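Every protein chain except one is present and positioned as in the full complex.
Our next item is chain A:
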Amino acid sequence: MSIVQKAAKILFVSVHLILLSGCWDRTEVNDLALIVGLGIDQKKDGKIMLTAELIVPQAVGGGGQMMGGGGGSGVSGQTVVRSGTGTTVADAISNLQEKLSRRVFWGHTKVVVFGEKAAKAGIRQHLDFLSRNPQIRLRSNVLVSKGTAKSVLELLPPIEQSSAEVLRELSESQLLLRVTIKEAMQMLSSDADVAALPMVKILPPEKGKKDLQTIAFIQRTAIFKKDKMIGDIDDKLTRGVLWLRNEIKRANVTVTLKGEKGNITATLIRAHTEFIPKYEKGKWKMIVKVTAEDDIILNGTKLDLLNPKYTKMIEKELENETNKRIRAALKTVQKEMKADIFDFADIFHRKYPREWNQVKNRWEQIFPTVEVIVETKAYVRRPGVNTAPQGLPEQEVKQ
């Protein structure tokens, strides 16, 4: 057999081998329903209602012209919201698929929103489904909505393309809490067995705008025990929680100095929180060391900030203010809700494994009794591009 015949035979076989395996999972983009946001609600009869926000590509690009907006509920120029119901999320998806001409595709799902009711009923089984599905990304953001998830997703944001995109951008700004599917599951499976998820609220539309032309924004934090939501805290307390979770990224702190008129606002550049667990004579103690580095962005006083005496004073005030915020968060979350969302359990477990094992079954009772000592340290790094207070005659400035 000549080499040509041999090569021809091998080629023949290999071409058919490729074609045999074929294009069995081939899908064109035009046959996909690109789901960007997913909402999970619980109805009164206990059934799950799944809401999907999907992009209508025809309306987006092409010639750049928008298709005529607003027919029935949830129809905008660019996104469509559809719902399906079922006993579980998986059931609801098959129900949803019946109402869609294109195959659902979860690969670009950016946010998962739990309705308040669904959150109170328990989110573990939903998270299990989300993590089991190969298409859904574990990096998607998880949120809880005040009211139903559907009402959040069907909004028509004036700036972004979809309400899911709004929620993703807001999550990633990390002003308040940001939690992905992976982090949510990690929190629930940690020693503390509690979780904290960002909570969104619908911004009331401006006057003259239609009811749906608005966005939902992250305003609160929902606290979960086991996998059930037990309550929520507002944005101020959430910042205190962020300090305690070593997650604070952006914060402005405004202080007043004793004997001085006017405010001074500092903005955070870097923050770090260190936890030192202590177990002494059957008593659990946690020392929280907070270090913050700030820039001054506003000076309403007459002080010249180049003088280290004044910056020292400002630093002192900043420390007090931060300490106050953290204490407030501790009071609500530790003493009232008794939910260990700071994951102290894990920290104790690591340092005192034997002692912790003895109390791990009644950690819920022990956690509120943990003595927390908050030590804050603040540094003013820069006074901004101006040193002296602006708009003041030179003689009035206090050197």
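Everything below uses one rule, namely that a contact is a pair of C-beta atoms (placed from the backbone, for glycine too) under 8 Å apart; a residue touches a chain by one contact, two chains touch by 3 or more; residues count from 1.
Throughout what follows, contacts and distances are computed from a predicted model.
According to its UniProt record, the chain left out of view corresponds to "Spore germination protein KA" among "Peptide ABC transporter permease", "Long-chain acyl-CoA synthetase", "Spore germination protein KA" or "Zn-dependent peptidase".
Note that of A:K47, A:R82 or A:H108, the residue touching the chain absent from this view is A:H108. Of the candidate positions A:L34, A:V80, A:L156 or A:M313, contact with the hidden chain is made by A:L34.
Of the options A:I18, A:L138 or A:I276, the residue whose C-beta touches the omitted chain is A:I18. In the full complex, chain A contacts the hidden chain through residues 3, 7, 18-19, 21-23, 25-30, 32, 34, 36, 55, 57-62, 105, 107-108, 110, 135, 137, 161.
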